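My questions all concern the structure below.
Note that one protein chain of the assembly has been removed; the remaining protein chains are unaltered in position.
Chain IDs A, B, C and D follow the sequence of writing; residue 1 opens each chain.
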Amino acid sequence: MNFDPIILTLIILTPLVGAVLLALLPEDATASNGSKRHAIGALVVTLFTLLLTLHLPAHFNYTAAPHTFQFEQNLPWITNPAIRYHLGVDGLSMWLIVLAAFLAPLGVLASWNTIKTRTKLFFVLFLLQQVAMLGIFVALDLFLYYGFWELSLVPMTLLIATFGRTENRRRAAIKFFLYAFIPSAILLVGIIWLYSLTGTFDLPILQALAASHHIAAPPTALLLCSLAFLIAFAVKVPIFPLHGWLQDAVAEAPTAAVMVLAGKLGLYSILRFSFGIFPDQSRHVAPLLIALGAIGIAYGALIALIKTDLKKLAAFSTLSHVSFVVLGIFTFTILGLDGGVFQILNESLIGAAFFILLGLLYERYGTYDMRDYGGLATRHPWMVTMFVVTVLAAAGLPILNGFVGEFLILSGSMQSLAAHHILWTVIGTTGVIFGASYLLWMIQRIFYGSLGARPDEVSGWDLCAREHLELWPLAALFLIMGVASPLWMRAIDTYGAPTANAPTQSSVATQNLLPPPQTASQTASIAPPSLSSQLETRSSALKSPAAAPQEAR
Amino acid sequence: MAVPIAFYLILAAILFSIGIAAFLIKRNIITIFMSIELMLNAVNLTFVAFSHMWHQVSGQIFVFFVMVVAAAEAAVGLAIIISLFRVRQTLDVDQINLLKD
Amino acid sequence: MSTNLLAVLPELILTLTGVLVMLAEPLIAPGRTRKPLGWLAILGTLASALAAFYQLHIVNAHGPVTGFYATIQVDAFSIFFHLLIASIVLVTLLASLDYFEQGAVTHAGEYFALVCFGATGMMFMTCSVELLMVFIGLEISSISTYILSGFRKGRATASESAIKYFLLGSFATAFFLYGIALCFGATGSTSIAAIAAGLAVTKTPLLGWLAVAMVLIGLGFKVSAAPFHVWTPDVYQGAPAPVVGLMSTAPKAAAFAVLLRFLFNGTGLYHSHWILLIEILAVASMTIGNLGALLQTDVKRLLAYSSVAQAGYLLVAFSSTRNEAFGAACFYTAAYAAMNVGAFVVLTQLSGFDEKLRSIDDYTGLALQRPVLSALLGFFLLSLIGIPFTGGFFAKFYSFSAAVHGGHTWLAIVGLANSGVACFYYLRLLAALYSRPLAEQPNSPTRRIALPAAIALAATAAATLGLGILPNHVLHLVQRATPQNLPTASAPQLSANPPQEAWMDAKTR
Amino acid sequence: MQIALFIIFGLLAVAGALNLLFQRHPINSALSLVVVMMSLAVLYWSLGAEFLAAAQVIVYAGAIMVLFVFVVMLLNAGEEDRTHGSKIAYIAGIPGAAATFCLLSFVFLSERKQLGSTEIGGYLTNAVSNITEISHTLFTSLLLPFEVTSILILVAILGAVVLARKEL
Partner (left out) sequence: MSHLTHFEVFLLFTILKIVVVLVITLTAVAYTVLLERKVLGRLQNRWGPSRVGPFGLLQPLVDGLKLFLKEDMMPLAVERPLFILAPIIALSCALISIAVVPFGAPTMVDGVDIFEIANVNIGLLVILGVTSIGVYGIALSGWSSNNKYSLFGSLRATAQVISYELALGLSLVGVVLRAGSLDLRTIVNSQAAHGALSWNIFGGFQFVAFFIYLMAAYAETNRSPFDLSEAESELVAGYHTEYSSMKFAMFFMAEYANMITVACVATLLFFGGASSPFGHIFDHFATGLVLSGIISVLWFVAKVFAFLLLYIWVRGTLPRFRYDQLMSFGWKFLLPVAMLNILATALALSYHS
């Protein structure tokens, strides 16, 4: 049986059905140390999802042409506005999906003991979050995508509000939601504006239109629209000045939630939508983003240096890492983009490992304050090993995965020096050094030296089997991705990223000379034959909605 | 001597405006209610004047219905006022202020 | 079946139900439960909805039906609102079956009857094409809601809510009437079709403009559009929660139906004039509603201001072309009804007859004690915010895109900005629900939700979700439902002027 | 005659309305309102609406206002106080009402020519009497509102009973 057309639907549906089933499963009131049945359920569901996602790399066509999507499912859904149920993956999203599905069971395991009460609520929300995230990665209809995008906010907000660590949680939840929601409202405006211009939400069509400059709008408006997209994504990433929510949210959210909090969603969205629909505009703002990325790297690292709260340190370290990716992708070089995409995977894995480890510490000692720790290396040899591996991966030690990404990004940034000032590359590179220093310093403060403020409470409890189960796969991946990166790059390369080398078909100036296309169908007739045939097939089911309002009038 | 319709309308407007003013100024709930009745009366005069102008009886019928409705409203309104007075022992709107943020 | 009977069938059934409830009420001994009456009312409402479906069947087959000398016109538009109102009433009745068991209210029977009668009035509002009929319907619905809002007798807040609602509602009625009077003055008729014809030839256009403005003021009060919203917070705060659910949706839906018919079918000629007023109303409602809600601590007041804002979003849809405005506005009404009634049903269930939970802080951590209800409330709140794939989202989407197509992009932008502001206060409630209380309370035994209320909740949630996932069908239905003026049986006054000559003849008689 | 009636009773109506506004005791306000209504009844009559004139007296003056007076007496309502609220209301109310009036009268005056003028009694179409015509219209083209009004009254009765009845 050929699963290909429905595999993506299955991938989204599985956690959703799991969430519903878990919600219906009554809470076990008799269990003394919190009910485990929901945790087990969630684990089963997430593992099954992971299994399903493995179908993707197995059947992926690694030789596919750029800009094509695989495992597509394209069904009409809503005719006004023309929303289609359009799913598909390409080299960019395929590994991200696997990654997300891979991290989910780890998140469940990480919450195994820490979530003692309201397990049902927790795991239901966690699975919903999973649905939203997978949905974002597979949605090819802008609107569908936006739906998942918004959906991802809700469970996270609730997770923070309900399972937050301190009294600050309600504020943190609201802050998180608003930081994410208001820009995404702007994003919605952009999407709808785009829709009103083109009459479609379909990403491939939009990409084609954009590539051939058939979106009839003044350049300024298009730029503004691209900024609307970019701002929404930038907040989610977060890119340097928009990171206000990160610290609180990371500090409050439980480990499993934190693992998916930052990075990949926003970065993926930038790559997919900002670059896909607004290649010229994105290139236009690239210098700014490169600058912000570089500043973010250095700023995050520097702040992390002075933070004593581990969670906050981790938050700024995350900022620093995602800024790296930003720096990479906005170079618009093949190296930078590949490195950026690869680094998204790395960052997620490393971040996950890091947060799991911090969670373990917290589980044992109930504090994230670095000053309370010290000299734990002797008591927790396994843990310190894992910590060191993670930190080294994060710091970019060769043969571990971080190195590949960072190297590619920095060299990409060197390549594109024409586009921006060398200073930013330098700052970014400096950030790497800072990054290594605060991470190593953290290891030193926690695990070495004398025992911390409460030596008598230090338990001898090293990693248990479950914790080993969480960490070893990650550590193994660090190594595999470090030495066998082509395995991943093969897929990433099929993502047709708009690079500076790629010939731009026309400039902004010539675009204005083109007759403004009125409707999608009209556009199709103007477009070059190859494109038009593609459009024809895609828009055959579409009832050119841009024309609809005019008819209504 | 014939009176322009406009005069009747302006008379109605005067009454209506006085009704509005009374609605806003008066402090006793019953009087406020009365000012609403005054406004309805002004509307009725307008209707009758227009009915005269158009030679259409439907305007008068409208007035008739307004009266019926006013009677129904009076019954309900006064019942509400009574039930309010039972609880609060006052009819002053400035003291009817439990519902505030 | 005669056309007349067919035309009023749903209303007739509801009226009979109300009468039956009243007649059956004395048969139940004092002190006994009044639930059977509630079930009777529910059955009646269901029957009325079925009758509306039957009408739809007829209308689909034979086109719109007019009845009673063209005072009412049954078309897809009116049937849509009939069904909507019937559903709202159904849900309200289901939710309040147990509500009145909790308190010592001895008038549960009258409550059910009043709800039925009120719904009759609202239905009449939606199908009348004669302003007199609209007025009567409006009054029936208003008076029953005045009474219902004061139903928790003996509580000072209830009476206060009722009196405020009553006074301001009657005040608004006076304006509405004045508007009708001026319409009559400008055209010599009070039938919407005749007004449309008359305005085209009238020699006193100023009267027409004034009429439209006055009607807008009057109906603005009824739909609680700012700046005519002053009654809303107080009334919602004091009225019983299920009643608020009813009166924040059904009469508003009916009033919007009237507004649509009156503005587009009656005074469509003055579109360029009233559109300005609509814009002012919409912007003021959205802004004042949202800013007001930001300052509230009482949940019902918060939802009251939110309903003001929602009315504003709905009014945005009016700025578009005819068909689109009808589609968007009707869709908005339906979505708003689903989510708002749902929210109030949850409040009813959470808060109980005595409304123990008032301020937002009272809801802290409620999700941990009443997970299902809280999840539903959260869902409705998200829909009110306008998260995609809820009814609230598409409602806003259609409304705003209607505005954009109508060339009022700035209105859509204001609306969007307001939606952003709005999520602040919805979130406060949502976050309160889901934040762990400071002191972890022991798991109180979860009260079971009674079956009728559960059905009501499921229905509203399904409707909200359904409108979010499959908005198409509803939108198609409502867009198809855009009503046309049918030629009236009694020929409208088509002369430009009052019949002076005839009058001269009469004088010499 | 028409103008005399209009001036006398128009002035009386305005005076009554103003008195309603300025009297501080509700019962005085109520009586002023009765005066307004009676004057309006005369004006209705002068405009050819005899039936309405009678109905105005019977329904408004004779029933509704009596109900008001009754309630005022029953609740023994006293004079209203001058409060802070009333000052605010003065500031808001007078200009608002004045603006409404100005707008309305501006429109009426500017349309004055088109509106024509009245003659005493006024004649509707050549029906025998005002009442005949009213009832004819009422029971044909406006039958439904007439019928539906019964629901309205039912609701009002129901409501009045529910609200005003003393709980045991």
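Rule of thumb we're sticking to: a residue touches a chain if its C-beta (ideal position, glycine included) is under 8 Å from a C-beta of that chain, and two chains touch if they have at least 3 such contacts.
Please read these numbers as outputs of a predicted model, since none were measured by experiment.
Just so you know, the chain we are not showing touches D across the whole complex. For the chain left out of this panel, the touching residue among D:Phe9, D:Phe51 or D:Phe146 is D:Phe51. The omitted chain makes contact with just one of the residues D:Leu18, D:Ala63, D:Leu109 or D:Leu143: D:Ala63. Residues 27, 31, 34, 38, 50-51, 54-55, 57-58, 61-63, 66-67, 69-70, 72-74, 129, 131 are the ones on subunit D that touch the missing chain.
Everything below uses one rule, namely that only the chains that are shown with their structure count from here on.
A separation of 69 Å divides the Cα centre of subunit A from that of subunit D. Distance between chain centres (mean CA atoms), subunit B to subunit D: 6 Å.
Along subunit D, residues 104, 111, 115-116, 119, 123, 125, 141-142, 145, 149, 152, 155-156, 159, 161-163 each make contact with two or more other chains.
In subunit B, the residues that reach two or more other chains under the touch definition are 9, 16, 19, 23, 33, 49, 51, 53, 55-56, 58, 61, 65, 69, 72-73, 76, 80-81, 83, 86. Remark: subunit D residues 1-3, 6, 10, 13-14, 17-18, 20-21, 26, 29-30, 33, 36-37, 40, 43-44, 47-49, 51-52, 55-56, 59-60, 63-65, 67-68, 71-72, 74-75, 77, 80-81, 83-86, 89-90, 92-94, 96-98, 100-101, 104-105, 108-109, 111-112, 115-119, 122-125, 127, 130, 133-134, 137-138, 141-142, 145, 149, 152-153, 155-157, 159-164, 166 touch subunit B in the complex. For subunit B in complex with subunit C, the residues that touch the partner chain are 9, 16, 19, 23, 29, 32-33, 36, 39-40, 42-43, 46-47, 49-51, 53-56, 58-59, 61-62, 65-66, 69, 72-73, 76-77, 80-81, 83-84, 86-88, 96, 98-101. Residue ranges on subunit C touching subunit B, taken from their complex, read 132, 135-136, 139, 143, 146-147, 150, 153-157, 159-164, 166-167, 170-171, 173-174, 177-178, 180-182, 184-185, 188-190, 233-234, 237-238, 295-298, 301, 493, 498-499, 502-503, 506.
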